[in-house]
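Next up is a structure, given as structure tokens.
Below is a slice of the complex: some chains, not all, each in place.
Going in written order, the chains are labelled A, B and C, and every chain counts its residues from 1.
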Amino acid sequence: MDGHKQCAHCASNDGRTKQRNDKEFKKLMNRLRRVEGQIRGIEGMLEKDAYCPDILIQVSAVTSALNSFNKELLASHLRTCVADDIRAGNDDTIEELVGVMQKLMK
Amino acid sequence: MDGHKQCAHCASNDGRTKQRNDKEFKKLMNRLRRVEGQIRGIEGMLEKDAYCPDILIQVSAVTSALNSFNKELLASHLRTCVADDIRAGNDDTIEELVGVMQKLMK
Amino acid sequence: MDGHKQCAHCASNDGRTKQRNDKEFKKLMNRLRRVEGQIRGIEGMLEKDAYCPDILIQVSAVTSALNSFNKELLASHLRTCVADDIRAGNDDTIEELVGVMQKLMK
């Protein structure tokens, strides 16, 4: 996890990075900014002494949004980095994926 | 969910609110601010083309932090609002709690 | 968690039990029997060398069924035991519920 790593898909990279195309980058960034806004909204609710269940539901909505974000990012990771790395013989990617999935699964 | 509501614990309130003591308020707010910082950190990772698994793990850490936040808030809700409302005969609180739990449970 | 306990709702009980009416009992038992059947079905899949994703999806269906079971049981617990115990002044029920929720929440 600590060394430099590059997806075979990202040929010109020299580190543990992944170049995303503009459309994917914007989509992911927009989701994160929306989540950031939701968190600030919940801070505002707390300042206004909002009733617990109303806060609980909003936090739960943020959690759902982050899970959707992760599902999308993982799908892209599987389709590009994982597939390309296996084809290129970088089997470490499989072990890393196994480790990540242990944390992401219910 | 739409009407005004007050926890019996929050006698002087005139709406769907809950007065939290200073210590609890600060603790909850600090957690939210930390989450906000984590989200901005992930935005920065995305801007630097971070490798997918590194982002997946960070997002998963935020999800855990939000779940901890919700567990703490729910515990406080059960101990104050729910207990006080039932004692005061406001049984709607039970039905609302049932609805909230359906969303928060795995 | 280890001592005898009775819900105020279950007045004639002398232990940590809950009397459920016939309809609720049958509904819960039927769900459990169905889950038992699903597990045996998955054992059969394993014996026939079923393909991993097919097994993963079936196991995930069982998990969902168990979560639904727990949601229903918790709803009933909140409406009867918790409400009755608080009215009867048995506040331990609240602390126990707090502990249970920590385990059941996402």
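As a convention for this text, contacts are C-beta pairs under 8 Å (C-beta built on N, C-alpha and C of every residue); 3 or more make two chains touch, one makes a residue touch a chain.
Because the structure is a prediction, the values reported are computed rather than measured.
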| item | value |
| --- | --- |
| Complete-assembly copy number [criterion: all chains share one sequence; 3 shown] | 4 |
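In the analysis below, only the chains that are shown with their structure count from here on.
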| item | value |
| --- | --- |
| Rigid-body rotation angle, chain C and chain A, from Cα fit (steps of 5°) | 180 |
| Same-residue or different-residue interface between chain A and chain B, half as cut-off | same |
| Whole-Å gap separating chain A and chain C, where each centre is the average of the chain's CA atoms | 33 |
| Chain B: positions in contact with at least two other chains | 67, 70, 74, 97, 104, 106 |
| Residues of chain A defined as touching chain B within the complex | 5-7, 10, 13, 16-20, 25, 28-29, 32-33, 35-36, 39-40, 42-43, 46-57, 59-60, 62-63, 66-67, 69-70, 73-74, 76-77, 81, 96-97, 100, 103-104, 106 |
| Complex contact set, residues of chain C against chain B | 67, 70-71, 74-75, 78-79, 82-83, 86-87, 91, 94, 97-98, 101-102, 104-106 |
